[in-house]
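Report on one structure; see the data block that follows.
All protein chains but one are shown in place.
This part shows subunit A:
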Amino acid sequence: MLLIYCPYCEEERSELEFRHGGDAHVARPTNMADISDEEFQEFFFLRDNPKGLIFERWRHIHGCGRFFNAARDTVSDKFYRSYKAGEPKPDIPGVTTATEKTVETYEATEGTAK
């Protein structure tokens, strides 16, 4: 079982309190009605499914109830760090090279919500 750090509650809690929320930083198109089938497939279905570093969403469903993101290794299951929704992808020393451009999603506004 994983121990997961919730950046809102600021403590490590058991995985039983959390629900996995799929890939992080997937930008929902703002013009959903206009995009092509290929673009919708890319947004909705296609995933990197990486072996190694993954950026993923978690929801502290039996705690504060909020979504946040985490960087984790999918081979060791070790968390590098978790961070609040809306924050850019963090640099993981020794794993990532440069920060990719922040993807603004609805989480950005959710991140600053009180």
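Note that contacts are C-beta pairs under 8 Å (C-beta built on N, C-alpha and C of every residue); 3 or more make two chains touch, one makes a residue touch a chain; residues count from 1.
Following the convention adopted for this analysis, contacts and distances are computed from a predicted model.
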Omitted chain (choose from "Sugar ABC transporter permease", "Phenylalanine--tRNA ligase alpha subunit", "Benzoyl-CoA-dihydrodiol lyase" or "Sarcosine oxidase subunit beta") - UniProt protein name: "Sarcosine oxidase subunit beta"
Contact set of subunit A toward the excluded chain (per top definition): 1-2, 15-16, 19-20, 22, 37-38, 40-42, 44-51, 54, 56, 72, 74-77
